[in-house]
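Note that one protein chain of the assembly has been removed; the remaining protein chains are unaltered in position.
The block that comes next holds chain A.
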Amino acid sequence: MKIGMALRELHRSENELARALLEVSERHRVDHDVFYLGRELASWSQAHVRALADAGSRYDVDLDPEPVTGQGLLAAARERWSDAVGRDPRAALRLLVDVREVYTLACGVSVDWELVAQAAQGVRDAELLALSKACHPETLRQMRWANAKLKESATQILVS
């Protein structure tokens, strides 16, 4: 049985998404909605990571329940950088690149949740299926947010 592997991969991809969202948030703190929503949406992935660690124990995989936090010196440095370049239009291009990365990472997480849900049905693990049903819609919302932010920003950034 390879469910443990799937959980490990999902745990990794959720952590990566959380990290990307936190970085986007820190790097673009002068884009205030990105700053706040990046942190908010990262907290969803962080909660998923905790829940997955719990589920992993039933499939003999040891997953760290502590999600990435994005705290530390590096983060503080990125925040200063963000304030300094707030008036530089090149920062806007970076926003597109960063949010695009969030979108693609969230797509990966979404696929991983689908794989886990399929497996959960195969082994009739109602608890794992319920977890997928609770978390996967949030992943889809993270995707839609990133997609909407890209659409909203792209024209101004690319034609200005």
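Simple rule for what comes next: a residue touches a chain if its C-beta (ideal position, glycine included) is under 8 Å from a C-beta of that chain, and two chains touch if they have at least 3 such contacts; residues count from 1.
Methods note: contacts and distances are computed from a predicted model.
For the chain that is left out, the UniProt protein name among "Molybdopterin oxidoreductase family protein", "KipI family sensor histidine kinase inhibitor", "Pyruvate dehydrogenase E1 component alpha subunit" or "Peptidoglycan D,D-transpeptidase MrdA" is "Molybdopterin oxidoreductase family protein".
Checked against the full complex, the one of A:L7, A:L22, A:L41 or A:V68 touching the unshown chain is A:L41. Residue A:V159 is the one among A:V97, A:A126 or A:V159 that touches the chain missing from this view. Considering the complete assembly, chain A touches the hidden chain via residues 30-33, 36-37, 40-41, 86-89, 91-92, 141-142, 144-145, 147-149, 151-152, 154-157, 159-160.
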